[in-house]
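Got a structure for you, questions after.
A single protein chain has been removed from this complex, and every other one stays in its place.
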């Protein structure tokens, strides 16, 4: 792949209607998300704001990292993505802008940007320091509003990315377990139980191919203490209503589902639970 | 009414800022809805995206059909409405564009478009087949993102509606029970319990007039095994706090409510439950 110049995303971002996406664990019951949007529109009136989700489990950095990584490949190059899962807000943790080949990611230095960043291809990382681009009163408990969204809006207005602070190579990586493969077992971890009760894991299509699992074969799946043989299919409707099905989900990961049912409640599955796959 | 030319909605849609609305049963906790919006903005940067709701009960096609039908009359002519309640995603069910006198409806061929479509006046129905207008990798589990939203964005860009696939007359109608009227009883079905606990039925103002019920009269209402005499009023505040009230709700259907309370928990009402009205 031809390497893009580092300044490309910024130039695209500053055009007619720059896109700024927001992800947080704030929920939407409180006025917090709205005040972030107000800050953006006060600084960059023409910004297009899109919510990724604000329902990340409180303080769950990994879940935020996963959701960000799943959503942003579908956004246009030059988009600006703000992710605020920030349990250490107001302490000495850094505030970052990650410039990738496709976009800019803005958020705290705790790993929340570091699944999407490396996948998009990190060009440079900056530490946000210049107070000119923050609100004049920065609340120590709400950098999402007073720092991250203000910075995103200035970036969308065309402020050069190196104006916000110094480049840094010292940042936190993701706490993201990799699947492991032996002769008779492929094991991984549940990264997400989605709203349908589908169990999304960190095992990829490539991992399954290496392990020798093909569409139509039956596999043994063990989640926690529950084991079951399941057919590996293309889609939910390939099995009867109520039947279990394993497949590659729409975010590219191995998934366990019940057609029109809820797999997570059957397995008692939670994010972080380990699972093991064997051939039948 | 003068019949509009079939191409009218498309022309309106392709103007300055085409409106695309989204309805689904995906919830907003996961990155699914955001990735649909990313797809739309990647294809049609100027689109205005508005959420109808993403909290349709999982796989509840009828509830999705009702919500779509209730919301879209308030949107400008030429809007494009995408509705994805799609338990059979990835199987052989068709993908449709329904062209009506006012707008385009896009979604699976399972009835979810078929309350709004006939009410708006169906002009033509197309089966989506041309893969040029889908994402290059179509996930078998997420046509909302890879097919329906991509198609909506191309339509908003001005692609003629008959480019997407062949016209069809073979599509699924709605599973929508009609109220029935005898001399001493009007009976219908609960189509929605709203977030206030209001019980929304499929009985219309016209049905009540034919049955001889007028504002200010008291009627007998039986929901499941619970019966009660209720005053038929104009609005909630026409009865005291905590009192039961029957009225024509804002979506045009007969509704049972408790002023500042929750009627659904009193009656144990659920969607699909039958109800009977009698004169007192």
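By letter and in written order, the chains are A and B; residue numbering begins at 1 in each of them.
The rule we apply is simple: contacts are C-beta pairs under 8 Å (C-beta built on N, C-alpha and C of every residue); 3 or more make two chains touch, one makes a residue touch a chain.
This one's a predicted model, so the numbers in the text were calculated from it and none came from an experiment.
K.L.:
Any idea which of A:81, A:102 or A:145 touches the chain not displayed?
P.N.:
Within the whole complex, the residue contacting the unshown chain is A:145.
K.L.:
If the missing chain were put back, which residues of subunit A would it touch?
P.N.:
26-39, 41-42, 45-46, 49, 58-59, 87-91, 139-142, 145-146
K.L.:
Since one chain has been left out of the picture, which residues of subunit B touch it in the full complex?
P.N.:
16-17, 19, 21, 48, 50-55, 67-68, 70-76, 79, 192, 194-196, 234-238, 247, 249-251, 260
By definition in this document, only the chains that are shown with their structure count from here on.
K.L.:
Taking the mean of the C-alpha atoms as each chain's centre, how many Å separate subunit A from subunit B?
P.N.:
Taking the average C-alpha coordinate of subunit A and of subunit B, the gap between them is 31 Å.
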